[in-house]
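Shown here: the complex without one of its protein chains, the others still in place.
Labels A and B are assigned to the chains in the order they are written; within every chain, residues are numbered from 1.
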Amino acid sequence: MTSRRRPVLPGFGLSLGFTMAYLGLVVLIPLAAVFIKASGLTWHDFLAAVGSPRVLASYRVTFGVSFLAALFNVPFGVILAWVLVRYEFPGRRLVDALVDLPFALPTAVAGIALTAVYAKNGWIGRWLEPLGIQVAYTWLGIWVALTFIGLPFVVRTVQPILEELEPELEEAASTLGATRGQTFRRVILPALRPAIITGFALAFARAVGEYGSVVFIAGNRPLHTEITPLLIITKLEQYDYRGATALASVLLFGSFGLLFLIQLLQRRARRAAG
Amino acid sequence: MAGTVSTLAHVAKHRQRRSLGDPRWVRWSLIGLALLFVGLFLVVPLAAVFTEALRKGVGAYFAAFKDPDAQAAIRLTFLAAGIAVPLNLVFGLAASWAIAKFEFRGKALLIALIELPFAVSPVVSGLVYVLLFGAQGWFGPYLGAGDHPWLGSWINAHDIQIIFAVPGIVLATVFVTFPFVARELIPLMQAQGRDEELAAVTLGASGWQIFRRITLPNVKWGLFYGVVLCNARAMGEFGAVSVVSGHIRGQTNTIPLHVEILYNEYNIQAAFAIASLLTLLALVTLVLKNLVEWRHRRVIEAAAAADLRQFAS
Partner (left out) sequence: MSIEVRNLSKHFGAYTALGNVSLKVDTGRLTALLGPSGSGKTTLLRIIAGLEYPDPSADPEAGRVLFHGEDVSHVAAGKRGVGFVFQHYALFKHMTVSDNIAFGLTVLPRATRPSREQIAARVRELLGLVQLDQLGGRLPDQLSGGQRQRVALARALAVNPKVLLLDEPFGALDAQVRKEMRSWLRRLHEQIHVTTVFVTHDQEEALELADEVVVMNNARIEQVGDPQEVYDRPVSPFVIEFLGNVNRLAAGTGKLRTPGEDVLYVRPHDVDIQRGTSDPHALRARVLHVFSAGSYGRVLLQRADSGEQFEAEIARDRLGDLELKQGEEVNVVFRHVRLFPRGEFTEADVRDGRLSEAPRPGAPPVHGAGEHI
């Protein structure tokens, strides 16, 4: 009688066992390798690897431009989500489908396509050139690539919330005398805020690690337009495994921190909702 | 009767879509802004891929695919996806079954760990395998050196090289596409609950019968979409594969790597021609996604209509 009873549905041990084993082999052990390898470095070596001027400049580019790109995606992502949910217009379903393009398009393709469009002689680049704006091979090019990569996140986190927002809320606000602007600011925006922050954080995290779409358009000049992931590859090509590992651990730390933050935000949003 | 139902559904749908009297100029400027944004960042680059690919005509376009190196890259890409997708499919089914149908401690942590590869930079994903299997890696010395009593000799006997070779590319692809199927299935199965499976249990079905006849048909569209996404990413992965590949033409180049080489050699047209293949794959993925969602919505609407019918009767 005291023996543990089997669960009613079968297959728990098998499925969980396989899940854990596969997760461990494919993800956890390889990732642990980075940290174990990095912990093998002395503090001095580690700091030298992650703190040289060229590396510091790459953080500025990677984190700075990623932040700007994610920030730019917030207002435009909200507008796009708003337009897709609230308005009828020709081609709405097509636009809705296209929003996921950056998820589906291989990054290398995005990279060469954006470069072709924003280069000096490109479709858009040639109009910006006379204005003295050079996009390709400058930080602006990186910003374009990272904006492209992060575009779906805010739209796709805000969209479902906007769809579920009861029209009665807005109707109630308007019967109480609020203007459209006041209603948006005080009723709609607060409801969207958790989704916006989550979308921003996801876009930012994605941009920080991005490589394929950026390398083609960035120009990759050390100290100016060199991103951290590229620097890791450079170090690997020079057989500087220690330096590459140290940089990778910094990048991993950054993205895990962001991931943790996102989980925290989502849990808080869920609690607020439920 | 049927008329009443469809009218009610119609009304319900349009209630949702109402713009609540935003002035016309607000509406159109917002739509304009959104379209401009989508146009500059999505449509123009998409169009550029095909324009550049066809710049020198259809003949040159198809010539790019006749190149034996291109064909080798396509073969390798199919091989890597052909191994990674089924593996991650089996994993996705196992993980979602355990997570959605049972209660256990640490479930939230497990879900977070499954999503981990999404948070890892593709470059780092490649690097981890170099650290494990490269010449200076943990298992590296066993590869080729043969001083390990059984592993080394086995690997020597089979002449296995992992990094800068096909196995490394497959491993990196498995890593970056790891969460896709599981991520689609877990929320779907959780939303469906366990009632249908328990009903099958009380009717005497075995575990395999429950899985094959109840669970699988219920998640087939989500599973299909997960596989499509997983495949798209597997075929298009660039960063991780770039790190572990030796970039040896005709041997360790995948389609995206081949695009890079052509592009860096200023063979722009050929690069875009090959890239257009991946772009088509992405577009097909988007179409399938919308198809799945459309089907899904139809099921929900049918259920809603049935509820309305119940009220109306």
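Just so it is clear, a residue touches a chain if its C-beta (ideal position, glycine included) is under 8 Å from a C-beta of that chain, and two chains touch if they have at least 3 such contacts.
Predicted, not measured: the structure shown is a model, and the values here were computed from it.
Checked against the full complex, the candidates B:Ala34, B:Val124, B:Val201 or B:Leu257 give a single residue touching the omitted chain, namely B:Val201. Per the touch definition above, the residue from B:Ile74, B:Ile214 or B:Leu257 contacting the chain not shown is B:Ile214.
Even with one chain removed from view, chain A keeps its contact list with that chain: residues 1-6, 8. Residues touching the missing chain, restricted to chain B, are 195-196, 198-206, 209, 213-214, 217-218, 299, 302-303, 306, 309-311, 313 (touch as defined at the top).
Keep this in mind: only the chains that are shown with their structure count from here on.
Taking each chain's centre as the mean of its C-alpha atoms, chain A lies 17 Å from chain B. On the chain B side of its complex with chain A, the touching residues are 15-23, 26-27, 30-31, 33-35, 37-38, 40-46, 48-49, 52, 87, 90-91, 93-95, 97-99, 101-102, 104, 110, 112-117, 119-124, 127-132, 134, 136-138, 174-175, 178, 194, 197-198, 201, 206-207, 210-211, 229, 232, 235-239, 242-243, 256-257, 259-260, 263, 268, 271-272, 275, 278-279, 281-283, 285-287, 289-290.
On chain A, the positions that touch chain B within their shared complex are 7-12, 14-16, 18-20, 22-23, 26-31, 33-34, 37, 76, 79-80, 82-89, 93, 95, 97-110, 112-114, 116-117, 122-124, 144, 147-148, 151, 163, 167, 170-171, 174, 180, 205, 208-212, 216, 229-230, 232-233, 236, 239, 241, 244-245, 248, 251-252, 255-256, 258-259, 263.
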